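Yeah, one chain of the complex is gone here, protein chain that is, but the others are all in their spots.
Let's look at chain A:
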Amino acid sequence: MKTSSSSLCIVFIFIQTINGLYEDQIGKFDWRQQYIGKVKHAIFDSTGKKIVVGTEENTLALLHAGTGKIEWRHLLGSSAKSTITSLFLLSNGKVASVSNFPTIVRVFDVSSGILQWETAVAKDIQPVLCKWSVSKRDVISIEINPSRSGYDLRLTEYSATSGTENVSPATELPWFTPGTNCQLVFPHLVCLHPQDDAVNIVDVRNSDTHQRIELQYLGITVGAGQLVTLGVTKNFVSLRTTGTFSLYKVTDEGLQRTGAEWPSETVLVSVPTVKDTEARGQYMAALIKREKNYSVRIYDLETDQVLDDVSGDMKLPDQAGEPDLLSTFLMRKPNGELSYRYAISTTDDSFHYGSKKEVYWTREEALTSIVQVEMVDLPVSSIEASIEEEFGSDQPLSGILGHTIRRLSSQFRQLLIVAQQLVAGQISLVHRDAVGSNSKALERDRFGLHKLILILTRPGKLFAMDTLSGRIVWQRLLKNVNTDKVRLYVQRTSIHYPLEPQCTILAKSSTSNQAVLFIFHPITGEPAQFGSEGYVNLSYNVQQALLLPQNEETEYMKPLLLLDESAAPHVFPPTESAINHVVKMSNNLFMFVADTKSCVLRGYSLAKSRADQLSSAAVWQLQLCSSSDSVEEEIVSIVSRHPEEKVFSQGRVLADRSVLYKYLNPNMVVVATAGTNHPHHRGYLNLYLIDVVSGAVVFSTSHRRVQSPYHVVYAENWIVYSYYNEKYRRTELSSLELFEGQTQSNSTAFSSFSAPQPLVDRQAYIYPAHITAMKDTVSEQGMTAKHILLGLTNGWIQEMPRAFLDPRRPVVAAATPEMREEGIMPYLPELPIPAEAIINYNQTISNIKSIYVTPSSLESTALVFVCGLDIFFTHVTPSRTFDVLNDDFEYGFIALVLIGLTLASFITKRLAGKKSLRQAWK
């Protein structure tokens, strides 16, 4: 009886917290987009209708040339280091890919994407040089390894059909020196040392055939200090100096120059795939840089001529970078004319496909390397804007007449807008949820569910995406910016109409060591009126930045406080009002910087700042990691609370009706350091809770024998972190919760200098999956329960109620009435992964890297954006949609009931009247 009642209690709790998704809700407010990563290898198949691509994300995919859609896609291992190094199309409709770290050869069927065979190439030592190629029947690898008398070359052939390995005996390469760049044009190996003035060619099957060809003989004059770079396309090698570009066919006799004169502006060359087999190898395509645009030239190698009628100009989209990969396809139209198609990968990570006429499609693969995401509010609709204008301040006319005129003119404007929208069909009289429709205007909706996602990516490309459809609204490639360390700040949102919203990107300049800001309008993507086209070059290097609160004086602009290398503070925008704002709050302004390598944390106070001279002084310094030689330790994570997080409840009501007050220190951050103890190769994780105003260490804890990945979530008064336990080979989640105790020391304001010492509750749980990303949900007022979103290696995103990780779950077998009263469950060491808690149902997200959560204007709903190789957007409602009616709410039925009741009351009233009249006559 008891166990059944306790399980009933657990079931009850489950029912309360888990939100499944109904079948008809699929795709209603979520969308997924699949990507492949920056394309490094692209090959047209023999029909030209498909493109086989290999990417930096170690993904092999087949793209449909007509649409750019992914036909199939394989993630070839997700180790951070491994990439596809070579990709070859075999003659029998198969594709061979070679990945490194570890080296694995895989052969797939092109049309179906089915793996034919794979071989892991085990290597005792990393070879000096390793190159791959294909012959008619085999996949070929050559390795150059150091030997007793210099270097030797080992040739391995893998049968293309079965993968059986055939190793040839090693041959010596007496002329080889380290640092030599070699290209394998099977059966020849062409080598060039950057400092040498000759090319070495050898037949890998017979090392006696070694030839040394002077560069002079090849028609290349090299000036002092100039470098010659060696490139390869199929059976051609190219030699490039700063001013010249030349192409050679590799034959048994040596290098044979082709295409007499190549312009030095030739960026890339490619041997086109040709449909008819007899013309194979006859043509050559080159991408040549014109002043701003590029042109594609097709050369006929037999007649050594440029085919002018085939060649054409190419115009890449505005915000594309420089091309760094070219693949071409040549076909003969029915009228006998030649025509080409190209596939180009550019430095902004996008991939373009087009013809002489136009670019047909572009894939934005930068979205696989997202650095930061911010979801911003859209501006108010034009009707609301006109209302704002009506009630806005400083109007010229006043008095009754003036107000009347203003009201009338404003209402007339609103009428006009409604009429316009009716004509444009933006308002449909039958109101249905039009989620997913692209035609919706970019304006705020009632519940703040329609937002714009600003995405900052590794190659420096900025995207704005519509949350309803996932459509890219605008994109912009940052210029001359080093994106190793880059941050995006929303300085003013669109709420403060008619003031324009503003966002700022802080990065390092690619040309100097100094910081650069790029200021833009988040809705249109246009650069703001600052510096040159929105770029502001700062004369210092920034080591820390902080967004300060806004007020009316700063025109609702959040000033960005920047701390330079010498710890001198600066404010952006450097307006008088912003500086005064900083000076006014400077007594309570503290900043801290952390060096992740040396683990030194230093806190600064801005208390002595004056309007003409902002200054900072160091107030505390800690040094966390061990300095011992046998230990390697560094900071892996620094997490602070969400700056706009609101805590609704100050404490927890216990079963005896007393209150356990939460320790809500707004200045506390969680610093995690991880190290390896070398004598035993044992990892450890230290977690410090540090008050960054006073520098006090509130709490610290250590886990032994643990490994990365580490993820930390910190919200309100609790911390949840995950790590991999080496000893038990499982992922564990630990949970800490801080309380002040039964009394609250200071209920009005929290001071870090006279802070109480908190009580720390802790508990650890086993999690039966591997976590790649972790984030807590946020709601606008903090009333909604908190859930933790866990991105897993298998592509799931689990929504886990925080109550499951409550450290106060006691180790008892059954729930007691006191626990039920407080709402805590008995302790279970292993956390469940129920299928209903997977918020992306069957939409697997490959290689999840991070999760971003933004509250909507609905208290119950938070917007979730997940990125990895794919991107996924959805809504989560941790406490269910308590503030909106369900989708299937029966409006018609309730109206019918109301009308029916009203009618019935009228009829009965009449009948009652009649009856009383009859009674009176009796």
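Just so we're on the same page, contacts are C-beta pairs under 8 Å (C-beta built on N, C-alpha and C of every residue); 3 or more make two chains touch, one makes a residue touch a chain; residues count from 1.
Here, contacts and distances are computed from a predicted model.
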Matching the hidden chain's UniProt record against "EEF1-gamma domain-containing protein", "Sorting nexin-30", "ER membrane protein complex subunit 10" or "Glyoxylate/hydroxypyruvate reductase HPR3" returns "ER membrane protein complex subunit 10"
Missing-chain contact, candidates A:Pro829, A:Gly900 or A:Gly913, resolves to A:Pro829
The one residue from A:Leu60, A:Leu330, A:Val636 or A:Leu687 touching the chain left out of view is A:Leu687
The one of A:Met331, A:Ala814 or A:Ile833 in touch with the missing chain is A:Ala814
Where A:Thr701, A:Gln744 or A:Thr881 are the choices, the one touching the absent chain is A:Thr701
Among the options A:Gln33, A:Ser626, A:Gln744 or A:Thr793, the absent chain makes contact with A:Ser626
Chain A positions in touch with the non-displayed chain are 1-3, 5, 587, 602, 605, 607-608, 617-628, 631, 677, 684-687, 694-697, 699-704, 732, 734-735, 745, 753-757, 762-766, 807, 811-814, 816-817, 827-830
